[in-house]
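With one protein chain removed, the remaining protein chains of the complex are shown where they sit.
What follows is chain A.
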Amino acid sequence: MPVLAVVRASIERALNVALANDPRAKQRLAGVQGKCFRLNVSGLPEPITLFFYADAISLLGPDYESVDGSVTVALSDLSELSDASKVTQMMQSGRVTITGDPVFAQQAAQVFLKLDVDFEELFAHYLGDVPGYWLAQGVDKLKQMRPNAARMQKRASDVLTQETQLAASPLFFALYQDDVRALGKQLDALEKRLDSIAKRSSTPPKTE
């Protein structure tokens, strides 16, 4: 979905600014450099796919398939993941699935845990305010969290529905068939305007 691609690009930029401003980020990235990690959170519009470099990350889309490790977890269980003592139990009960080296998953998380980023703000763009808040808590305030999971899930799905509507925003009018007729008219008008301006300014341009 194009809107998600735009959002992905802006989150990527924000995370890279934060990484660049963190003097110890390179150290943390060193262990995961050249690898790709995917976080599948059921209920989110797409998995979060991170490719790590020496000093930055790329946030890739769901079509990227060369993933080195992944974690799959329900939105409602996400916050528990930061508690290492619970992870084994969660794996045994099937609430979290890890593929690849679990140490890699931990290292990937470490890259972000210490970042000076307002994750709430950041993920709000991605997911809408409520899940954004929730994910943010998942990243840096996990221990105090007592979310009402069912309510969050419902709100998340509401937000996603809104996100679909947002996808047809004017900026992306060209992408959506319903708006095409209007686009054609606008272009006709624009063309006429261009014609008249061109006629008015038909004096030869100055050469430098």
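As a convention for this text, a residue touches a chain if its C-beta (ideal position, glycine included) is under 8 Å from a C-beta of that chain, and two chains touch if they have at least 3 such contacts; residues count from 1.
The rule is short, and it goes like this: contacts and distances are computed from a predicted model.
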Listed names "Ubiquinone/menaquinone biosynthesis C-methyltransferase UbiE", "Putative zinc-finger domain-containing protein", "ABC transporter permease" or "Xanthine dehydrogenase family protein subunit M", with the criterion being the UniProt name of the chain not displayed: "Ubiquinone/menaquinone biosynthesis C-methyltransferase UbiE"
Touch criterion as defined above, residue of A:V6, A:A74, A:M90 or A:A109 at the omitted chain: A:V6
From A:A18, A:V41 or A:L60, residue that would touch the chain that is not displayed: A:L60
Residues of chain A in contact with the chain not shown: 2, 5-6, 8-9, 33-36, 51, 53, 56, 58, 60-66, 171, 174-177, 180-181, 183-184, 187-188, 190-191, 194, 198, 205
